[in-house]
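Note that one protein chain of the assembly has been removed; the remaining protein chains are unaltered in position.
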Amino acid sequence: MTNDFMLLMPLIIITAGAISLMLVAAFEKVTIEQASFCCMGIFGIAFLMQLSNCITGNVTPYETVFNNMLVISNFTRVAGLIILGCGFFTAMSAQTYFKQNNFCTTEFYSLITFSACGMLLLTMVQELISVFIALEIMSLAIYILVGYDRKNKTAAEAVMKYLMLGAFAGAFFTMGAALIYGGAHSTQFSSIGQFVAENGFFNNPALVAGSFFVLVAFLFKAAAFPFHAWVIDVYDGASAPITGYMATGLKTAIFAVFANFLVADESLRSSWVNYLFYFSVFTMFVGNLIAIGQDTLKRMLAASGIVHTGYLLIALVAVSADNFSGNVILYYLAAYAVGTLGMFAALSYLGGEGEKRKSFDDFKGLAQVRPYSAAAITIFLLSMAGIPPTAGFMGKFFVITSAIDAGQIALAVFGIISSILSMWYYLRLIISMYFHEATDSFEDTTSNGLAPIGTFILAACVLIIGLYPVII
Amino acid sequence: MIQSYLTVSILLFCIGIVGVISRRNVFTVFMSIELMLNAANLAFVTFARLHQTMDGHVLALIVMAVAAAEAGLALAVVILLHKHKGQLDTNVFSLLKG
Amino acid sequence: MLTDGLFILFTVFAVTGAAGLVLFKHPMNGAMSFLVTLISLAGLYALLSAKLIFAIQLMVYAGAIMSFIIFVIMFLNIQEEDLPIEEGRFKYLIGGVIIVAPIGLFLSRVIKSFPGADAIITVEGFGEIKEVGLLLFREWLLRFEIVSILLLVSLVGAVVLAGTRRIAK
Amino acid sequence: MEHNVTFLGYIPLLPLIGAAVLGFLHIGTCNRKPLNEKLYGLIACVGPVLAFVLALRVFLTLKGMPEEARYLSQKAFTWFQVGELDITMGFLADPLSSLMLVFVTLIGSLIHIYSIGYMEGDKNIGKFFAYLNLFVGSMLILVLGDNPVVMFVGWEGVGLCSYLLISFYSEETNNVLAGNKAFIVNRIGDLGFVLGMAFLFWAIGAGGFDFFSLKANAHSLTPGIALAVCLLLFVGATGKSAQIPLYVWLPDAMAGPTPVSALIHAATMVTAGVYMVARFSFIYAHVPVAGEIVAWIGILTALLAAIFAMFQDDIKKILAYSTVSQLGYMFAGVGVAAYSAGIFHVFTHAFFKALLFLGAGAIIYAMHHEQNIWKMGGLKNKMPKTYITMLIGALALAGCPPFAGFFSKDEILFSTLATGHYGIWAIGVLVAGMTAFYTFRMIFVVFHGEPRDQEAYDHCHEAPAVMTVPLIILAVGALFAGFLNLPAIFGGNQLVSHWLAPSLVEHHPHVSIFIEIIAIGASVAAFVVGIRIAYKRFAVGAEEPQFSGFCKFAYHKFYIDELYDGVFVQPYKKIGNAIRKTIEPSVTDAPVTLASKLYMVIGTAFKVFQVGYVRVYAIYMIVGLSLMSLLLSQSLN
Partner (left out) sequence: MFEHVLSVMIFLPIVAGLILLLTPAGKGIARLTGLVISFASLILGLDIFFKFKEQAALQFVENVAWIPAWGINYHLGLDGISLFVLLAGAILLPMVYILFSTKEKGYYANLLIVQGAMAGALCAADMVLFYIFWEIMLLPIFFMLGLYGGENRIKATLKITIYTIAGSLLMLASIIYVGVTYHAQFGEWNFAISQMSQLQLAGPVAVLAFFGFMIAFAIKIPLFPFHTWLPDAYTEAPTATTFVLSAIMAKIGVYAVIRFVVPVFDGEFARFALLLAYSGVIGMMYCGITAIAQKDIKRMLAFSSASHMGIIALGVFCLNVQALTGSIYQIVAHATSTGVLFLFVGIIEDKMKTRQIKDLGGIAYKAPVFAFFFAVAMLASVGLPGTSGFIGEFLIILGAIKFNVVIGVLAGTTLIIGVCYMLWMFQRVFFEKTNDRTEGFTDLSIKEGLTFLPVIVLIVVMGLYPQPFLSKIEPAAQQLIASVTKADSMQIAQSTHAQQSDGHTVEKKN
């Protein structure tokens, strides 16, 4: 019992923290600065708790009480770790971000924590409707965070688009859950898996259609083609720390649950692999094509996020349901998370008031004015581009290796080609930062916040994770 | 009988989809999504009847709760949007593009 | 026979209401039309012996949520000129139907895999409040609890997005 | 008898050290305080003279050995060894190389001495002597190399020196161009050499790549390979020895200082091709067809060059074409397997041609760098020593008995006749006549008649002793060198041929004395006719002629330079430019640039899809869903 309790501790801490932050917000005693530290503290403690829960093997905590709803495995634990880390660094970036932008209230941090709660749940839940609830907790919190700056027209637009399409996808998810319930008599992953194992997959159209709709919802949240279109506008409209949070934490949670769902049964997985193959290829190439045409950084990063979704789909295609460890996916997620979080942490303090620096040209000559920041951004970009010795390279290496090992050579080749195509837009920023004369002095960027520190920690993480992949 | 109910469910679901993709009024779109959720609920309840388990009912219940939560937020967003533009046309909100 | 008649009645109302939602230009008309659908659905739930759901559908959905929506529509005081000019609405609708047709066809194939006959209720108290309640608070407890978190988030969201804001220093 | 000696390596090394010292001194001082010119001259002479002494020692040592065992070798170190290829930095002195050794060092030394006078006052004298020493060293490596690769070192080394010395007056673009031309054309030949070596190596090189082993294994060459090797090597020889089609560089090479022309472009380097063919006589002897080709190309070159020489008005150009022509003779000789005759002509030619060049140099020196013979005239009174020595040279060149040239040339012509190459012989005789004609045309125009440029004539004077003494020594050589190989018909015993015999693979055909007499008679007749025509035309008061018709054609050297320029050089440059301007940017680079641009364009075009309308995004989703639904309907059971 205590063991189960300890395993759930991070989740409990986060939930309790979220609620208490919300309560605190009701009293006007706490400044947002303090709230940010509280939030960081909550994430930090949860992170350490999660880290200390290093028990291998699958555990189903409170099996009878929770009716097999949660399963904790190494996979979910590490995914949780990544999410908590994302939350921590988002809070850190936000702390500095709100020194220049003045629309924050204490609820902001409460909502970050709430969404982390949803994400953590998402990694662990093993039942469709719980997935739906967790998904909605996470999404609703993020919708709010996206539209937090009420005076900002683009933020309002972003939240409108996100909410509508998200709810739309949610409707598909419910329909899918209903069909699976109809087909497999249950919404538990394990029961579904068992049912599929006994009756076959394509023999049961309801299951096909249901799992299809569920996948659509996942693909939507992960921004895979053709469900990707929202992501660019939403990232663009959201504030930098939140964009980073969406790009990393949300994606981690989605892929965790995606993988958990797919590996419920091998025939379920293998039936979808052929289709995921196309999703993956199209996602990578469309992402690249969108990214190359972008002039603003956030939109470019959003598009590059689509490409990374494509890689993660490769990894998903290559996982095997028997003997699933998810290491490749997790490593890639971690590598992607540190890089992207770092990027947005840097944008949080370099963006200036109202994120006035948004295009590639606005960052011209950054290396001359803020050399360390430029170096950190370069490291993040290299990691995203998958150039050694960064984490991104190792991630890509593992993904491609697992793809080839799974016999998906064509997919691996497409992945490689897509990596080549992605060079243009990553290099473009490096070139802007380094090879052009500075036109902006970046004097208004505060450097006394925590975001720069976070940026450098993340930059170090990129290299450390890249050089010692064993630690993940 | 089960098939008939399911057909209704599917029909409503598809009408919901058509509503979402063909209308520009925020309210209509939003209610179309609600319609889709209702269609799913009908499917849940129908399947509950088919399988003789009440899990479907519980699921429908939860979906309703989620729909309510979503509705709350969605209406808040609608108000926010209305404050900005005074209009409820989704196409008005297209600053972010390209 | 009565059930069949009721089923057809509810179905016609539900579908007509749904169609009205999609077709009416003014959201208020749409909302009223949608209300018809919701009530019809409640009837269908009743026909499926889902008594609790029937009640909740009427109370929560048709009652609370819809009145909320209608309230907001009224609150915003939407005039005819505020509405989007959707001249090509019907073109879009027809196009939408064409695009959605494959999905519908696919789902209709799926439906065919289910038995067409009525499923005789064998469980005692099927769909009764007590039985569903027991299930809800015994096996589905955690879901029920986390839904509360969801509602909490929604609450906070509504406050943050639509309420008055105190900018902290 | 001990064959391994240690002093062979010093022979090339001495001049090379001299070159290094001189180069160092020159570079160190040229932009500061120049050293005394005499010092350079002295240092420069040390190497070649010592080398000459050593060469004599080699010669004498060999002479003291039994005839069949006449060779000395020194394996200095393994140069490079890869797989079955094992190249030793080794030197070999056998009768053939020893003969070359002696006259190269001798003439080299003489020309060094002469240069002290000729180059007086030139601020780059140090550089000049450094190059000259370097040349001698390279030439000695060429001669002494005990395997083709070492030989090739010298071969390219002399090419380099030739380039450096031709472009010695490098401020003039034309001189440098001439140097470039020489080097590049030589390189074309070198390609042949390298390829020939490569073929030879893969055929029989595994058993050792030095001349001894090659000679021993030559019998196992297949005829095809042997022919290929011979022809490729001969391509090398045509480059170095200025034969058709690669002779074009040699006339231009006269841009260098005159001692250079004498040493490199007359006496030594250009004969390297003949030497090389003789060296490889063990292969050529196996492939008569190859010899045939060599002989024909040689004699045609002789003819062509002789025609050109008849119409030149630059004294050095006349001599240059004459050299080409004489080299043609030599190849005709080695081509018909009369290797010793060819080598003998190399030997005698070295003397008289060096003499003529140095004489010409003395004239040019006296005339203040005037080279046009039509600006000279009547110089015999002003420069008697030069006149006499040059006359000796001219007589030798023209093949007047008993001068050196007569015997050697006659030997070659006789050999062609004896081996039944009547066509070659006939052309040879014709060329002999032409040789006599153009040589004496030059002598008459330059030395006889009235001065054509009075002012220059007044200022001109006899050269200093450092210049005339070598002239005299060479004149002696030109007079008597022929007697070294006096054929039996004149009571001689063909010393040179016998000396060379162990190194060469040749068969002396036994023919009747009648044929020998015909050969001699024809040569003498040709000489007489040639000199007679020249006398009639040019002895008194000839003026610069205006050419027309064939003569004009010949005066312009059949426009072969222009032809080469148009066929090879300009297209080459045009291709280069075309690649730079069009192909590189728009063909080879095009796929990359285009792909990149296309990517950008598509990417930019793709922005259209991000319309910003949320409904459209929903439509994307539904379209995707629809398509997937269609697919999935297919896969449902």
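Going in written order, the chains are labelled A, B, C and D, and every chain counts its residues from 1.
FYI, contacts are C-beta pairs under 8 Å (C-beta built on N, C-alpha and C of every residue); 3 or more make two chains touch, one makes a residue touch a chain.
Worth saying up front: this structure is predicted, and the values here are computed from it rather than measured.
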Among the chains presented, those that the missing one touches: A, D
From D:459, D:580 or D:597, residue that would touch the chain that is not displayed: D:580
Absent chain, residues of subunit D that touch it: 23, 26-27, 30-31, 77-83, 85, 89, 149, 152-153, 155-157, 160, 163, 167, 170-171, 173, 176-177, 179-180, 183-184, 187-188, 190-191, 194-195, 197-199, 201-202, 572-573, 575-577, 579-581, 584, 588-589, 592, 596
Subunit A residues that touch the omitted chain in the full complex: 327, 372, 375, 382, 385-389, 393, 396-398, 400-401, 404-405, 409, 412-413, 416, 419-420, 423-424, 427, 430-431, 434-435, 469-470
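We adopt the following convention: only the chains that are shown with their structure count from here on.
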Selected pair, greater C-beta contact count between C-D and A-C: A-C
Inter-chain centre distance, subunit A versus subunit B - centres from mean C-alpha coordinates, in Å: 26
Multi-chain contact sites of subunit D, meaning residues that touch two or more partners: 607, 610, 612, 614, 618-619, 622-623, 625, 629, 632, 636
Multi-chain contact residues (two or more partners), subunit A: 129, 133, 136, 140, 143-144, 147, 150, 159-161, 164, 168, 172, 179, 182, 205, 208-209, 232-233, 293-294
Graph class of chain-chain contacts, one of line, ring, star, complete, other: complete
Footprint of subunit D on subunit A - complex, ascending: 160-161, 164-165, 168-169, 172, 202-203, 205, 208-209, 212, 216, 220, 225-227, 229-230, 232-233, 275, 286, 288-294, 421, 424
Subunit B contact footprint on subunit D (complex, rising order): 607, 610-615, 618-619, 622
Partner subunit C, residues of subunit B touching it in the complex: 1-8, 10-19, 21-25, 27-28, 30-32, 34-35, 38, 41-42, 45-46, 48-50, 52-58, 60-62, 64-73, 75-80, 82, 86-92
